[in-house]
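Okay, here's the structure, questions in a sec.
One protein chain omitted, others in place.
Which chain is which? They are A, B, C, D, E and F, in the order written, and residues in each are numbered from 1.
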């Protein structure tokens, strides 16, 4: 996206601006997110839906250990993309903050409050010397006062609220589907279907086992959607998961290969 | 604005002067502000008016979450431009200081006092090593002893008082309109109209929903102006918001695209 | 894997991203792991199996002192690859944490919990300035609530759970054998055989004395497998250890030469 | 003043000497002062006179907020030139020290004592690493034991006492007038006239509103001279302020444009 | 004195040696001293004489404020050369140490003891990182146990005792006169004459007002010699101060121009 | 061993990896060890033997002050190679730790425990910034529970146990002799002979006075072997020390010249 030798002078120091007002290290951290597998969130009338590409690089890897989706609190969850180890740090930070809020105030932390706590921390790592930005983005979503809310936190530390959005690789294709198909009154199941369909826009050969799906609703709180239900969503979404096209056969250069996220 | 290889020697260290007495990192931070969408402030006889371009990059983004305008205290508000995450830090700083003043002294902080507190902090980040300047500018305005006052704080940490001014992209065009049309005895409504008209000088295809408008008056304090009233101002200003020309159709290279502010 | 002069600008600072979103120092630390002798882990129905190439560079070196396998707690062990001195630091960290858990809570630490404690520490060394990443990878395995679990921790600080995997040199060949031959219901002895066979896929001239083997089972806890039993596994695996082809005769350029691991 | 590539090696580190014994960062900070609008001080028999070019860059900027002249204590004032935000820090430092002296000793601080306190602080920023010099100069003047005294503090941290001097842009022309026309027994009004005339030597098209004038006398202490009196001084000085030639018409490249001081 | 590109590698870090065993930053600090006006000290049978070139760069500058000579204690004085602001720091350090000695021990500090205290501090600034050497040299002289003693402290932190010596510009010419004419049994007046004559060897067009002269004797302690006495010394020394050749007429390139010392 | 310009980018920072996974500063520290005179250790059935080349560079240097062999505790000794001043730091560290163990636990520290304490410290200096690795290697040997044990600690911080090994210059030749001739049941005297013979393989012109020899046995603890006994070992080893070929005559380029070890 940026080229030539001139930029070399500006991108070595994490806390320096380039002549055109960019902070290159932040831009490169965004590139680290784009290299990762996509994770998306959909706000529905009934709650938040998270769908993440979570395919193992080897048949011997336990796909669950890729952990793109995490519960943060009873009614709060998160989806990550980008450098896995960095994302883990942010998720730990968010979880500790959510727990601390419960301990101190006896009530759950708000979705927006928590997101801004995380983005403030991210921003500090883009301004102070002696550290690099986080190479990860998060979606944070949940139920706040009975209403579903969904936020995204990017490597610059900017928080934004979304009806539906995606972080990680293939963003342009996937966001396009979301923009075309999202509706205010989606049911939770329709939200899962939309999420699956949107990911399919970017990469059509994947099976239910390649996905991690979770929902946050007022009734059930954070819930990991089991594989049979994901398979139903596949069918409802009209996608024919090609079972033979397993990870072991996917081409090596696939940028969405989950196990190589952080590479 | 500055070119050639010679400057490379001076712009890497945040706290160094160039031979011609400039601090390049501060100049580049100003460039970061110019890359953002414009925010303006107008002092009227009745109070302060803030108008900010706040258009979402996607139809799925909640435009309110772009948050260019913030209440700082009952009779104090701020408008930001530039790197969003940096602006958030400054706004938090300002808000905490305003709250602290109320707690310590039982009265609201002055507009000038608060502005100078913020600019002192900004200046320190341009002189100490180990950090970069803030890539954001703020307008801080409100009612002080019954009088409306409006200040601007730029990335060098210079505070200045204004009758009306703009920060962010398109500054030259917009400030031109303000200089031509501003009058001492503007009513609040006329101030909003002037603000809308000034922004239109820079970019003519936008709709009321693309704007955030707020006012600070002695009677009502800080008040977010609802969209219907903004629409009225559009009409009064004689601007025909082209409803079809939505964010999704705007050209990708548009420098004022709000969601790309901090990019 | 990466070439040219352009990367030089990005790989000097441990905490900087390159324009394509990589952290070169982490990539190079992975290269340090690849230069070392391989260590593998196999999860069997009965417990975890660790097999490590541990061949001395001289007949006068005590091969046991190479120490690729370590007991961490009664039912917890680890296998390392890469820079030996770095690995020792991580193993000490893990062992102290396991002991501390016993002291504080009176019960053994979980395999996943311990792995994530270690990877969090590894990640910090990839983000903070003033230090380099660890040039070592670990496999951590053991019995947790009666179930065998096996994790890998790489130089980026990413934890992943595996049925069977290998770290260090010859990863591609060895992982291939594991993927083809691993089965859910392997016995412990079959696990050792599989491990030996997989290493043989990478380098066929080695003798039982060149290997370190350990198992972790519910009954016996962490157990170093004595050389006679390793010899039996060789025979069961159908490998004819060429006794004459001793370390002294191996070619100098052999990248798996254990004593040169850290070089 | 200095040229060529050779100096690049020496001017990056704030605390390094060049082979010819210069500290380039200090020289460049002086350049930053020269880029600013001029401020001058005149010692008269009756007291100290400060005159500063303080012209706003826009008709909408409140010229008073440019603040080139400040009261430091009852009988102490200061005039600044150069980087505005830097000057503000020094002025705050001086004011706090003056206040502290009153609190501790119950009497006003001496002009020389205060100046040296400020220059010691300036010097430290030219020797320690991790910071840049201040890009501002100050004139500090007042009544000490009934006698008017005037000092200048430059970016190297050198204090000097003056009968009359100028800091900022156009120094050579303005100082020339002061040297030719200054006399020991000037009245205060004659001092103001001399100041106005000296500034006119550098730039002849300005109006009373473009100037800030203040005096410090034993009787009245620090006093801001109101515009009507400044206008009288214009007439007495024989300058025909060209009222039409307002800031909006001044050429953009004018180095003395007050609002661009700190640029 | 040193040239070529090769030295660039060594002179950027204050605490590094060059291949030929030099510390360039110290050499450059000596160059800063050589750029300043000369100050000299003469040990006579009756006491110490200090003579310093102290000519103002403008007729409006108060020459006394140039302050090349300072009293440190009742029987202790100092003369400085080089970077004025740096010299001020060293003089403050020396004065505080002299005062502290009186407070702690109830007696004056010795000339040698004080000199070595100062040079130890100077040396530390040549070895530690994060700071530059002092660009100033001092002569420290006084009466110790009834005997006059004179020391010099240079930018490397080396103390040496002298019968008579000079620091600053024109060192070679001036020291030559001192070496030829100094005698053990000089009276104080002869010492002043010798000092004036030695300075004249370097620059012959100066007047009594261009000099600062002080003496330290057992009887009178530190004493600033008033201008009339300096004029007598001029006459005794056979120098015809050319009164018309005032500072304002001296050529701009004059390296001894006092007010440009620190430039 | 490594060449070209490309490596320059990686070897300046002590805590950085090169693209091929090496830590150049550690490799260069190993080179510093190779530049030094050789020291070897031999484990015999009766105890540990240390033999070090310890030849003075001048006939006036006291050879004992070269100090390649040190007692660490009653039954613990060490032999060093490489940068002498660095080795001294490590030996002090080891000795203090051995003493501390006695004080705390009332018993001698184990050979392996002490070695790993030292190597952990060495490793830290290869990972943290702000320091360089130690340019020295140690052999640590002694009696532990009645058994002789011998370890080596290299500049990477890797500990290994050996039957017999050598550190410093001429490693390849000397280790070859040790590998050919070492036997499990060597007597202590045979161990000394083997050590002398092995050193002779690298450099044949030396005399008993050029060597330092020490033994650690259960009965006698650490014992410096006096020169007459070393001479006997020479004779038993069949080496004709050429008495005339003294240090003064050795060729200047001799890399094993003991006094130049650290150069």
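The definition used in the following text is that a contact is a pair of C-beta atoms (placed from the backbone, for glycine too) under 8 Å apart; a residue touches a chain by one contact, two chains touch by 3 or more.
Bear in mind the structure is a predicted one, so any value in this text is a computation, not a measurement.
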Hidden partner chain, touching residue among E:39, E:101, E:119 or E:217: E:119
Among E:58, E:97, E:113 or E:156, residue touching the chain not depicted: E:156
Full-complex contact with the absent chain, from F:46, F:73 or F:86: F:86
In chain F, positions touching the absent partner: 2, 7-8, 11-12, 14, 24-25, 27-35, 58-62, 64-66, 83-86, 88-89, 92, 125, 129-135, 248, 259, 262-263
Residues from chain E at the interface with the omitted partner, ascending: 9-10, 12-13, 15-23, 27, 116, 119-120, 122-123, 126-130, 151, 156-165, 175, 178-179, 182
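Here, only the chains that are shown with their structure count from here on.
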Required minimum of steps from chain A to chain E, each step between chains that touch: 3
Turning angle required so that chain A lies on chain B, C-alpha fit (0 to 180°, nearest 5): 50
Averaged-CA centre spacing for the pair chain F and chain A, given as whole angstrom: 55
Residues within chain A bordering two or more other chains: 12, 27, 129-130
Each pair of chains that touches, named by its two labels: A-B, A-C, B-D, C-F, D-E
